[in-house]
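This is the structure, below, for whatever I ask next.
The complex appears here minus one protein chain, its other protein chains still in place.
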Amino acid sequence: MLRFLTGRLLRAALTIAMVVTFAFIVLRLSGDPAQIIMGADAPPEAVEAFRAAWGLDAPLWQQYLRYFGAILHGDLGRSMRDGRDAITLVAERIPATLALTIPALVIKLSIGIPAGILAALHRNSLLDRLVMALAVAGFTVPSFVLGLLLVLVFAVQLGWLPSGGQESWRHAILPIITMGVGGAAVLARFTRSAMLEVLGQSYIRTASAKGVPWRDVVWGHALPNAAIPTVTIVGFMVGSLIAGAVVVESVFSWPGVGRLLVVAVGNRDLAVVQCILLLVAGTMVASNLVVDLLYGVLDPRLRAGKMGAQ
Amino acid sequence: MADVSPITPPAFTEAPKPQRSRLPLPIAFALGWLGLMLAVAVLADLVSPYAYTALDLRNRLSPPIGLGGTWLHPLGTDELGRDVLSRLISSIRTSLLIAFGATLIGAVVGTSLGLLAAQFRGLVEQAVMALVDFSASLPFLILALAVLAFFGNSLVLFICLLGLHAWERYARIARGLAISANAQGYAAAVRQLGASAWRVQGRHVLPNIASTLIVSMTLAFPEIILLESGLSFLGLGVQPPATSLGSMVGYGREYLTRAPWILLSPAAIIVTTTFAVSLLGDWLRDRLDPTLS
Partner (left out) sequence: MSVLLQARDLVRRYRMRRGIFGRAVELRAVDGLSLTLQRGRTLGLVGESGCGKSTTGRLVLGLEAPDAGQVQVDGAPMPPIGGRAWRQQRARMQMVFQDPLGALDRRLSIGAQVEEPLIIHGLPAGPARVAELLVEAGLRPDHAQRYPHELSGGQRQRAVLARALATAPELLVCDEPISALDVSIQAQVMNLLMELQARRGMAMLFISHDLRAVRQVSHRIAVMYLGRIVEEGEPDEVLKTPAHPYTRALVSAIPHPGRRGRRILLTGDPPNPADRPSGCAFHPRCAEAVARCRTEAPVLRPRPDGRLVACHLAHAPLLSQVA
């Protein structure tokens, strides 16, 4: 178990290190940072002084080490727009993003998983077809189209809800629905297919053939086994909460991390972009780690394997 | 590392029983729609009633037919009096070009790296798999945004960038299939005939795994259309004066209340096209490759 854990942790650390390296390489490839930060019309002496002050005249590998060290100390640079610490800037926006993504995640799970299970259990029924049709629609309608359609209907035509901003809880309804529906569709489709796969296994047929009530077959055998692949995609959804918020926050002018990213990319505010990049990678890696650990709980084969190794 | 790629939703497991002569109706529709889109993209200059940048200042924000518009501008005009139909045709061309280009790049890059990993194993394989892990650890949209922030934007860069979407999927598939082919069976047999690695991979392994890779391409294609339109919608993809389906929606958004038709027609095209390609991909997967999860 310990070996398993350290292996996973090492892997997570390696991934983060690769993201940092990626940011460093891309940053250096994109041009002279001194010139970018000082502006194109800065006098050459000033640029030179800046370079010396920030160690940009050192060999590349030294710069890389220093860069790595700074990030380890939590120093992610300052925003070029207002000179504040990038990390504070990003941290301020996190609550707003969570206010949308967490309810959306609840919607995804509470609609997507039951819908997928029901569809699989009543395969080829009207319900199944309906769920699958909605699931395909949910996948093929991009979130910005869905969001704008919701605005068109509920804000413009009916006037029930506001179309954007963050003044009250009513402002959050449309963005949460927009985010939740697409994810629920993907999850429903995935759960259904995982469930169907499990239901087709011989142990399920054996269990029902030897007279185990169907209810118990489903609860005792099918669901726990179908949970394993489903956990993976839920983990992925948790990990990509921020990424999912990028488009929706922009549609609804919601001042979260996603919108900050879009604005920062537009302004080429590199420190902020890099900070969000690390935040996203960190969330992703952490949720992958949790998924891996959950596997151990859900899959007795892995558990037994671990016992054997001790 | 998640072995399942969560971006691709699993297909319908029950395929309509393949019939010998007739295509299922949805597939016929999907093929017809994609044929129409391709024709529009190829013949854009011929079928477009106006240049997509041409202004008609006397007919600004004119509604489409059915909402009081005239045949002069069948799908209406935008805030500068540009013909929505002409812009739509140009957008279809741009979006399809990007999606085709990016899908091909992704497939070529991913497959090559996967085959390389399978051929040389050892360090090369470790490096490729580390890159695969890295790719899988970042949502692609974020990666794309970061690159766009650092490098700015141009059409070629944009296509290459989107080409990196899903490369790791091809790499994983190609590596897995090639390793199993190399381990036993025909590839091992050809190898012991004295064939070079190029010959084994190019003449035997690649043609044998092509159907799986083609299915993956049809599954990645709609995702790329959605990514392209998403980024263009955010104003970070295709830059004016060029126009794509996503950027049309993005700019049309400001006229949502007064002229919703500006964004509704490109939105409808995006949805229908991704829907058609998804249908086709699922169908192909069931027909060609039941083993692909």
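By written order: A and B. Residues from 1 in each chain.
Keep in mind that, in the parts below, contacts are C-beta pairs under 8 Å (C-beta built on N, C-alpha and C of every residue); 3 or more make two chains touch, one makes a residue touch a chain.
Note that the structure is predicted; figures quoted are calculated from it, not measured.
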Full-complex contact with the absent chain, from B:Gly68, B:Gly122, B:Pro207 or B:Pro240: B:Pro207
Hidden partner chain, touching residue among B:Gly32, B:Gly152 or B:Gly185: B:Gly185
Listed residues B:Thr70, B:Gln126 or B:Ser196, member touching the removed chain: B:Ser196
Interface residues of chain B (partner: the chain not displayed): 184-186, 188-190, 192-197, 199, 204, 207-208
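Basically, only the chains that are shown with their structure count from here on.
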Separation of mean Cα positions, chain B and chain A [Å, integer]: 21
Residue ranges of chain B touching chain A (in the complex, touch as defined): 1-4, 6, 9-14, 130, 133-134, 137-139, 141-142, 145-152, 222, 226, 229-230, 233-236, 246, 249-250, 253, 256-257, 260, 263, 267, 270-271, 274-275, 278-279
Contact footprint of chain B on chain A as seen in their complex: 11, 14-15, 18-19, 22-23, 26-27, 29-30, 123-124, 132, 135-137, 139-145, 148-149, 151-152, 156, 163, 185-186, 189-190, 192-194, 196-197, 229, 232-233, 235-237, 239-240, 242-244, 246-247, 250-251, 261-262, 264-266, 268-270, 273-274, 276-277, 280-281, 284-285, 288, 291
